[in-house]
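Scroll down for the structure; my scribbles are underneath it.
With one protein chain withheld, the remaining protein chains of the complex are depicted in position.
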Amino acid sequence: MLKEEVDSINDELTESNLNLSVVMNSQQHQQQNNLKLKNPLITASGTCGNGKELADFFDINQLGAFTTKGITVKPQTGNKTPRIAETAAGIINSIGLENPGVDSFIKDILPETKNYSLPILANISGYSQKDFITLAEKLEGRKELAGIEINLSCPNIKGGGMIFGTAPEKVYQITKKVREIYSGYIIVKLTPNITDITETALAAENAGADAVAMINTLSAMKIDIDQQKPLLANTFGGLSGPAVRPVAVRMVYQSYKKLNIPILGLGGVRSGSDVIEFMLAGATTVGIGTVNMIDPTAGPRIIGEIKEYMLKHQITNLSSIIGAAH
Amino acid sequence: MLKEEVDSINDELTESNLNLSVVMNSQQHQQQNNLKLKNPLITASGTCGNGKELADFFDINQLGAFTTKGITVKPQTGNKTPRIAETAAGIINSIGLENPGVDSFIKDILPETKNYSLPILANISGYSQKDFITLAEKLEGRKELAGIEINLSCPNIKGGGMIFGTAPEKVYQITKKVREIYSGYIIVKLTPNITDITETALAAENAGADAVAMINTLSAMKIDIDQQKPLLANTFGGLSGPAVRPVAVRMVYQSYKKLNIPILGLGGVRSGSDVIEFMLAGATTVGIGTVNMIDPTAGPRIIGEIKEYMLKHQITNLSSIIGAAH
Amino acid sequence: MFKIIANREVGPGIFQLVLNYDQLPQNPEPGHFFNIKVSQDGSEDPLLRRPFSIFDFDAAEKKIEFIYRVIGKGTKILSNLDNGTELDVLGPLGTPFSLNKSGGNIHLIGGGMGIAPLYYLAKKLKSSRQTLYLGAANKAELEFFEEKFKGLGVECHLAAMEEKLEIKGSALVLWLNYLEKNTPDYIYTCGPEKMLAAVEKEALKNNIGGELSVEKRMGCGIGVCLSCSCESRAQDQKNKRACVEGPVFGLGEVILGA
Partner (left out) sequence: MFKIIANREVGPGIFQLVLNYDQLPQNPEPGHFFNIKVSQDGSEDPLLRRPFSIFDFDAAEKKIEFIYRVIGKGTKILSNLDNGTELDVLGPLGTPFSLNKSGGNIHLIGGGMGIAPLYYLAKKLKSSRQTLYLGAANKAELEFFEEKFKGLGVECHLAAMEEKLEIKGSALVLWLNYLEKNTPDYIYTCGPEKMLAAVEKEALKNNIGGELSVEKRMGCGIGVCLSCSCESRAQDQKNKRACVEGPVFGLGEVILGA
């Protein structure tokens, strides 16, 4: 295209008439329960605290939605430190779900989210089906929340998350139970530590999940060669960051055509280009995790980069590119 | 330790009395079939051609062993290009096993390896159990080879490698068949695209493999966001390089205590430290793949770095650190 | 915007980094740290920022100064950046030292690069009687700091592990040698966690109050990831984040590890 032509088109399509909004459809209650977001960016659980800290850096209402740090039934102090190890283009974390427990979450954290005008999602983790039921019951009806994200994939807890997340029938059972109790939007977050993620994704869909999120972290470790022992106090942890993005994008791409529910794609997003990559693969929304730890203003920067891409490619409605790489 | 003390010890332990040799035990024929290597470095299949090219850069006999590019029964021209994509600290390849076929391998390539004095391993891939049987039959008795590496894990071939490699019973069957035919050293190379790699590793052991190699590449993809389509002509490819090392080390660590046969650890090795990391996790030998593509003289450099580590930590016998991080 | 105006070796593998800034969210206090991105031009490795304590600060000239030791990949890359390079820097971060004991008899105890946060502190505590107990591997590592602290009129005692200065040994042993003769009102200490634990134990045993600064592995430095949690000795047992509630803690406030 000649430069003048591009310029003249750009005259028409300007930042102000770009439409970045996306809709995460709901399986259950049709339209009225859809999650409508002003843009596809959703903070990834555990990498953004509960909003307060990032709010020092920018207005987090600019984001599509906010996911809170994972909560459990009881308070947890987490794993021993070191809890984090840096690897090539990635990090391994074994935080171990340090959190104040669901009751404190409801009493102390949820009220604070009232200051925000964006949808809030609570990320929940459990060690048994009963845990998930308790969490769903306690969160049901909480107006502050747009929905919950069931974390079936945390690789840091012995005998816990990982086991549910790799067995399709367990994913189905837990999702189904939670679905019976919780009426808001339900996202099931899946582990990539699995032979075929489409099996667990389909299990979640069949059990009534409104959406799936992929991926949580890849089980990984690092050894301190001078100490000759694992670097993390917990031995194993979860790998995230740019290193894992090619695996995450592959999983989203593989799942897109098999699923009828929307996908929240995440893993290693650093820039607007990466968000576009996930959407082209089939993600309706895209999570930003590790990047916030490095660049606290990543959210608004990425939104700007998405807009640049839309202008360059003359895309008016961002949602039109979902799955376009197939 | 005081500097003088360190110096005085170093006087005794010098480069020349470091022992880097390792032994890969054989399950089958006890001692006489053991693979004795002067050091733990083994070239990873597909990243070093068949030796000739690297030999322009250094004497490859300095390495522990050499693994040839994967061969199939019939010649293959491989996938369409682009066959390679760069990712953060990694690469995705979908070469698609371009190779001249086993007959040409025996006729043209094997004779060339006679110039080398290090053990040569042939990497074999197949689309069916029959393929593996054919390959084993053709390679049985070839004096040029110290052994074969059964690639049950190439993620690039539709309906092929990936499927065998993720089902423990298939791994068992194929290994068993090959074992009945092939009398040299057998390494079974496993895929990391699996929920629990210890299951396939144990299947290989139970079927009579002498060793397992882990990991092959992680299934992955990259999308060209300007073209809005997968960057690789083959859509999917395998991720290798430093990005995957934390996953590979975790898998070796997990498997070490469950297995009685030695592990060839690989995935993302760049330096001597990385070799040490794999050995501490439980690897007896360590593969160097992608690094050779970037630094053709990586082999000798890494050997030097291992020696530095041994001097620093006063380690006389490198094999004494195998599994020491447990 | 931060720009490198000096990045020079001031001891073996020890660098002084001076940055010019155009604006800061607030002026740093002693004990604050900054989180510096060392990879440039979109390289994803190293991925995380690197935390460094403020070593010196000059509001008039808009300069912040750090002292760092080359340890691994990140500091190696940092040490090769040239003057004029623009750096992505977050800070000041964390909770600084309290200066309310100013005027008393103060001991500064630094192990290795633990010296870094103590200089700007000493500057701010100028009205106090200050004694520095500093340990490192060898004399060459200490010279730059000795000169700096002497310039502030701080009494300096130096120890090295590899050669005999005042003693051959650690900052801890050095300090203990003087503790009875010269008992401080308050101490500030920074260094390896094992040393901090030992100093804390001795101080508490002798009923001496003080503060320490810990170096925890950090993911974010801004309180969102909980990588840097320290177990609290307080009743509620709520973990404290080294990057928000710390890196400065009161003696006895958190459980020090290895």
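By letter and in written order, the chains are A, B and C; residue numbering begins at 1 in each of them.
The rule is simple: a residue touches a chain if its C-beta (ideal position, glycine included) is under 8 Å from a C-beta of that chain, and two chains touch if they have at least 3 such contacts.
Computed from a predicted model, the values in this text were never measured in an experiment.
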Pick from B:Leu35, B:Ala89 or B:Ala281: which residue touches the chain that isn't shown? B:Ala89
With respect to the chain omitted from the figure, which of B:Gly208, B:Gly241, B:Gly272 or B:Gly299 is a touching residue? B:Gly241
Looking at C:Ile5, C:Leu24 or C:Ile77, which makes contact with the chain not pictured? C:Ile77
Touching the hidden chain, out of C:Asp22, C:Asp41, C:Glu180 or C:Asp236, is C:Asp41
For subunit B, residues in touch with the removed chain: 46-49, 53-54, 56-57, 69, 77-78, 80-86, 88-91, 93, 95, 98, 241-243, 270, 290, 292-296
Can you list where subunit A touches the absent chain? 2-3, 88-89, 242
Considering the whole complex rather than only what is displayed, give the residues of subunit C touching the chain that is not shown. 39-46, 73, 76-77, 80, 82
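Heads up, the rule we're going with is that only the chains that are shown with their structure count from here on.
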Looking at Cα centroids only, farthest away from subunit B lies chain C
Taking each chain's centre as the mean of its CA atoms, how far is subunit B from subunit C in angstrom? 45
Centroid from C-alpha atoms only, then distance subunit A to subunit B, rounded to Å. What do you get? 35
Could you tell me which residues belong to subunit B and also touch two or more other chains? 88-89, 242
Which subunit C residues reach two or more other chains? 44-45
